[in-house]
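As structure tokens, the structure follows; a few thoughts come after it.
In this view, the complex is presented without one of its protein chains, the others remaining in place.
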Amino acid sequence: MGLFNAKNKAAAVLKGRVEGIAKVTGAGKYAAEYRVDNMCHAVFAGSTIAAGTIKSIYLENAKQVEGVLAIITHLNKPGVPGFTTEAKIKDTRAGLPLFHTDKVYFRNQPIAMVVANTLEEATYAASLIEVTYEEDKATVDFKKAHPTVPLSLQGRERGSLDAWSSAPVVVDQEYDIAAEVHNPMEMHATIAHWTAADKLVLYDKTQGVVNVQRTISKIFEIPTENIEVFSEFVGGGFGSGLRVWTNAVGAVMAAKQVDRPVKLMLTRPQMFSLTGYRPAAWQRVKLGADKEGKFLGIHHQGKNGTSAFEPFQEGLTTITRMIYNFDNLKAEQSIVPLNLGTPTWMRGPGDCTGAFAVECAIDELSYQLNMDPVALRLKNFAITHDPENKKPYSSNFIDECITKGAEMIDWKQRKQQPGAITEGDWKVGYGVAVGMWGAGRGNASAGISMEKDGTMTVKTAMTDIGTGTGTAMQNMTHTFTGMPKDKIKIELGHSTLPTAGSQGGSTGMSSISGAVSAVCEVLKKQLAAYAAAINPAYKDAKPGDVLLSATGVSLKSDNNEFVSLADIWQKNNLTTIAVKASSGPGAERQQYAFCCSTAHFAKVRVNTKTGKVKVERAVCVADGGTIVNEKPAANQISGAIVGGIGMALMEEIHPDDKLGNLVGNDLAGYHFAVNADAPMIEVAFINKPDPYVNPSGAKGLGEVGIIGCAPAIANAIYNATGKRLRDLPITPDKVLI
Amino acid sequence: MKPFSFSKSDKVSKALSAKKEAVQFLAGGTNLVDLMKKNIAVPDGLIDISAVLSDKVEAQTVNTRIGAMVRNSALATDPQILAKNPLVAKAVLAGASPQIRNMASTAGNLLQRTRCPYFYETSTPCNKRNPGSGCSALHGEQRMSAIIGYNDACVAVHPSDLCIALAALSASVNVTDKGNKQLVIPFKDFHKLPESTPELDNHLPKDAIITSVDIPDNPFNKHFAYLKLRDRDSYAFALVSVAAALELEGNRIKDARLASGGVAHKPWRWQKAEQYLKGKEANAATFSAAAAMVADEVKPLPGNGFKKVMLMGAIETALQNCLTA
Partner (left out) sequence: MNGKNFYSRRFFLKTSGALAALAAIPATVKSFYLDAKRLIIPPRQKQPLIVKVNKQTHRLEADTRTTLLDLLREDLHLTGTKKGCDHGQCGACTVHVNGERVLSCLTLAATLPGKEVTTIEGLADGDQLHPMQEAFLECDGFQCGYCTPGQIMSAVACVKEGHTKSVAEIKEFMSGNLCRCGAYNGIVESIQKVAK
């Protein structure tokens, strides 16, 4: 514990992130990397059919493998109290209970688990397990399955469809998007260690230690406080770490069974089936406008895939309610059960998929109107109020984003006529789209412990999945207290630290900034009280007037009333000052609507002979309130655009309709963008504080960076070629044929 | 992975005599180790032959000899290759990643197995992996599948880039067999089509070792191109690739070479198109006609019709690039 920035020296702090040295030296410990004595390894064997019933499992060969300690299947699984009734199972929110059914719902569903002394032995033994099945017909192809599933109304209908049935300009198109897989570079892994009959230590890859505690507590029926969870370094998540998956449940089960600590790291192919994905979606958008381009109404329909055993609905039509002003809106949605694992939130969930359809439809409309798509959007933006609930936006600079982005990419070089710019076999085009995400905030707690030498350790249970949470905490603590950054250490990602929710939905920064602000206030109050014993000027000091330095405290006053830390410690007989505070959203949520936004611009080159699409420039201007962390914030946005390039041009899972498997379920078969696929991405921020969202004025950027990116690229391809492609990813074959 | 014995050999003859039925030779390991992890290759033992094979590129009287153990990265930067057979360097650099190229050997590149995703998914039928079990790709996902030379038994393609250049340049493969006999196999006869034995990728005799590859001296070091089209810009296998090389006299094509990867079970030479190009003016119309001849030869599967169009575009582009390279 406390490894997060343990390695950092003062000089390094000024150069980069608080955990930077741990990351560039390989010292940071990710879930599977903790050293636990007497540890053994567990490996899943997965089903080789996509639907049916297990008839038999033959383990005799696997058992012969040297070093095998146990093999767990549904026939011999140890008792799991949280899986004994359907009500309990549902309450765990852990999905399909591991090894508790003979039914197979998808390929690679874990049906056995080998525990062995070494990874080599466990892996080999798992390959020797033979299973027979009663196979049922499986459905894995979303495009084939969705037409028979009916839609139902999603959310309130605004106005009516009839009101714009005779709109002068109408776009009515269907948009498809293939399923994508999060594929964080670190595969999901857990080390489970029962330190007593009812005490558990977990080293887990997760975006939220509290969620792991809660879920495992329900499944194994031990008190949450008996479960200690470490997730100090998390090798990416993008949403896959927001649920507790079978790797954690399996490791805990196995550790109980063999009475030894157990490590379970999923394989890359297992990551495609066992840790969620962005489901495939179909959408239809009908958009009507008057001759001047004022939107009259939208009819947005959407369906997304889910598993055969759990409903998962994407908020496909949510974004349609946020960005633009128009009077009539009808949204309909449904979900399509498939024999695949359960999908889950993936970066910009719902909005990302929804924005592809809506932002492409708006682009199509702009060509029908022969109107610049930037101007068309500016004409329709809802800047002052949330068009759905009519609350004023706390702040919304989406218009500034699009104006600034247009300047950055030199939008005037774009030709309104598609296919107008040709360079040899290459066509050049420009595209634009915008993204928006509700700026949420959750409850969070933070603590500070302070030593006599001024060293402060700021703590929270929240994880940092690469977003820069730790660095932001350091920056904010510095801002709120005045303490030099090299005196501020960070501890996070551990369940015994002050509690905080998962890092997800772009709420991490917003939630934790409230907690850090609150705990800094408490610390300053406490220090003022101690200082008052030496200097009475501190008696009624407001926390806002107390300033910290490496050597002491002072007051914002004419003669600054400096009191040294040494004196405070001595006078009050202190060892360590420890304070804690919590914070969360309040009444402002009733008064205002909150959003963050992006404007994406792409310049693409499309080869007419080979179908190759090259993103030559990608520009993004983001409004995320105050930017607390300039470099990591820009990094997060440009990283999201790399994800957006993948979404637009290459990412898709290919389910085999006959065999039910995911074809090419590894990093050679599933392409996401490599370094060469991305240009040097250009990012800028509005950097104006949101006055109401939280004390720092900063809003999360994780989701909004990807929302709108893929449609900007698709729109650029149209501008380059005159070919409207409505089916992501836009691979070279679709460009050619 | 199944347990296996491991030994290292210091001489070709010793390695050959130590070779038993279920034992495999290991060189760079970039493909074999992967296949073993997938339980597709399940040898009882490995003999590491990386120390017994030449890692030198040598200029000989009428050819360039590439030692079997010359790593891909060394091949791509070798001064003699760059001077005499730069097409080879281009092709090598289009394949894999710098790390893999540092590991992978020349001979191993020839022997790498298909990347058909069904071959790699051991829970699905595959005649190449499990003869007689059927071909999943024939009725499945065919994005990476063949468009020529396939049959119902197998629609997989050979994944190499290097081999496309070697095929274009009419290389030959030097082999030492179990009885220590030296054989020379012309490149066009080295790899095979699936026929009735899709489990076999090539005609390398059983228990033999490739010792080197020869490229005959050729006039194709001035006007050449290697174009690889894939689903992302780098570190991906080809949808289609084209090795093109021209010998020009003024603007007239004296001789031409044209080969493709990602289209067949073996590196594929477009000989009709090569013949056509000879004597023609090097211009867009000629290239387009050559591409059309190639397109006439291919028979895409239901799931990869795009490859025909893509291949035509790739051939035109590659030939055009020969003039500017």
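We call the chains A and B, going by the order they appear; numbering starts again at 1 in every chain.
Quick note on the criterion: a residue touches a chain if its C-beta (ideal position, glycine included) is under 8 Å from a C-beta of that chain, and two chains touch if they have at least 3 such contacts.
Given the structure is predicted, the values throughout are model-derived calculations rather than measurements.
Residue A:Ile465 is the one among A:Leu369, A:Ile465, A:Ile488 or A:Leu555 that touches the chain not shown.
For the chain missing from the display, the contacting residue among A:Ala51, A:Ala406 or A:Ile717 is A:Ala51, taking the whole complex into account. Where chain A meets the missing chain, the touching residues are 9, 12, 15-17, 19-30, 32-33, 35, 51, 54-58, 60-61, 64-67, 74-75, 83, 86, 89-90, 96-97, 100-103, 105, 118-121, 124, 128, 130, 132, 136, 139, 149, 182-187, 233-238, 265, 267-268, 308-311, 334-335, 337, 339, 465-468, 631-632, 634-636, 638-643, 666-668, 672-676, 678, 680-681. Touching the omitted chain from chain B are residues 1-6, 8, 26, 29-30, 33-34, 36-38, 44, 46, 48, 50, 73, 96-100, 102-103, 233-235.
Throughout what follows, only the chains that are shown with their structure count from here on.
Chain B has its Cα centroid 41 Å from the Cα centroid of chain A.
Taken together, the chain B residues at the contact with chain A in this complex read 1-3, 39, 115, 117-118, 120-121, 123-124, 136, 139-141, 143-144, 227, 229, 231-237, 239, 305-307, 309-310, 312-314, 316-317.
Considering their complex, residues 48, 107, 120, 123-124, 127, 425, 607-612, 614, 649-650, 654, 656, 658-659, 661, 663-666, 668-669, 671-677, 731-733, 736-737 of chain A touch chain B.
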